[in-house]
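Read the structure below first, then the notes.
Other chains of the complex are left out, but the ones given are in their true place.
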Amino acid sequence: MKPAQENDPVLLIGPRNKRFIVYLKAGDQLHTHMGIIAHDAIIGKPLGREILSHLKKPFLVLEPSADDLIVQLPRKGQIVYPKEAGFALLRMNIHSGKRVIEAGTGCGGFTLAISRSVAPEGRVYSYEIRPDMQAVAKKNLEKLGLDSWVEFKIRDIAEGFDETDVDAVFLDLRTPWDFLAQVQDALKPGGFFGSLLPTTNQVSRLVQSLEHNNFADTEVLEILQRNYKPVPDRLRPTDVMVGHTGYLVFSRKISRNNIGVSTADYQEEALS
Amino acid sequence: MKPAQENDPVLLIGPRNKRFIVYLKAGDQLHTHMGIIAHDAIIGKPLGREILSHLKKPFLVLEPSADDLIVQLPRKGQIVYPKEAGFALLRMNIHSGKRVIEAGTGCGGFTLAISRSVAPEGRVYSYEIRPDMQAVAKKNLEKLGLDSWVEFKIRDIAEGFDETDVDAVFLDLRTPWDFLAQVQDALKPGGFFGSLLPTTNQVSRLVQSLEHNNFADTEVLEILQRNYKPVPDRLRPTDVMVGHTGYLVFSRKISRNNIGVSTADYQEEALS
């Protein structure tokens, strides 16, 4: 149990479950509708306790989880939510020592999850076409000290990836089917491909392209999260839930050896 | 791209999506309804390709993902599915270097996921009351070379855990509310608590106990996985899906400092 230090990310939870992520800095203050909290009241002391704002409102001071960090990242557009990120990491076998490409970087939410998983021996290669977007992600990762495991690159991936023989490639962009040749060049044989797509039309198009580009074992799925009100004697789901984030598509790079087997043969049973 | 070696786990996918996990051993054979495959045909050669069984049936030879490994583990009773495991890892901030307690070990599916996440610098302490159950899990982890990061213990956890100041505790057993004092003793302040429970009655009881035992930020949720038939021009969910595995409950250990704030204050907004 080491005390909170400068630059540590801290999760503050105020009344009515208002949640704030701050990076500790001597002299800084968090201003909220429920009062001001001085970072100095946190630095050097243990987490996992309550403190009061200047308005005497109680706040929990906690280590933020990856879930907290991802959900609280400043967002531009769609993010890869923890419900999908967590599943994708296991599904694409991303763990310590693996080398993984992602494109686009976006605001860095999934970069955060991947980089923590491959550390300390692996590496993330994160491509993005928009410099402004990646600048935000880079800053987010730097504040968490995770940038040591990430190589950020500004690139139109139509030009290809620099890496070869990587363990996994995840495409979080609009037209993943346009870049499957580049993905093939970068992936090791049997390597994992993944993508997150909001519409059914995109899924159809990607699955079709995968079939024509030496991928196999394609899987399409959704992960839904249903939250409950944590009240013991009135337990029930929340009134409103996130209805959709995206469809996950996974596949594997295959060397076909001219055996002439189509992907469909492998899916027959899965379809029934 | 290193070739497959003896003792490596390999995923074989035959016609109709029949999936097999084998651990390579010179001279061994996999017998299936679609023919026999000699391990020697795989050892020393790259993965990510197709081979034929002696009945000329094609099989994909692949590195298994954590998802494959967990789902294919020999099961006794309920397992922590990848959909829940992946989310729980992010939600409980389990990554390289963390020290995590789980109980019970079960068949080792979640142990596998945690140990890969905390490696190489962290550690899993896995408690189980049934020696026969843990023996299976231990063997499963050994075959994957993951046992170096796990300390297996046969114990009725009512007697307490050996560790203190751990980052997270996950209880996958019937009556987690009976062991919250022990969890408090083992967790660092602010540490993460998680549990997976099949019934609503158990969830109510656990949430109530958490409220009375200095836990806060309690969250209850379900993760649902909906698979689709990966057919581009007839895209649709599968006819049948897993309807329920369990409810996830998460909470944090808090030192309350006699401020006198009840958990309810933190939940009000979450409830609306």
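Each chain carries a letter (A and B) given by its place in the written order, and its residues are counted from 1.
Definition applied: a residue touches a chain if its C-beta (ideal position, glycine included) is under 8 Å from a C-beta of that chain, and two chains touch if they have at least 3 such contacts.
This one's a predicted model, so the numbers in the text were calculated from it and none came from an experiment.
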item	value
Subunit number of the complete homomer, 2 shown here	4
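Please note the rule applied: only the chains that are shown with their structure count from here on.
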item	value
Centroid spacing, where centroids are CA-atom means, of subunit A and subunit B in whole angstrom	19
Residue ranges of subunit A in contact with subunit B within the complex	1, 13, 15-18, 46-50, 52, 58, 60-67, 70, 82-83, 85-93, 95-96, 113, 116-117, 119-121, 165, 188-192, 200, 203-205, 207-208, 211, 216-233, 235, 238-239, 247, 249, 252-257, 259, 261, 265-272
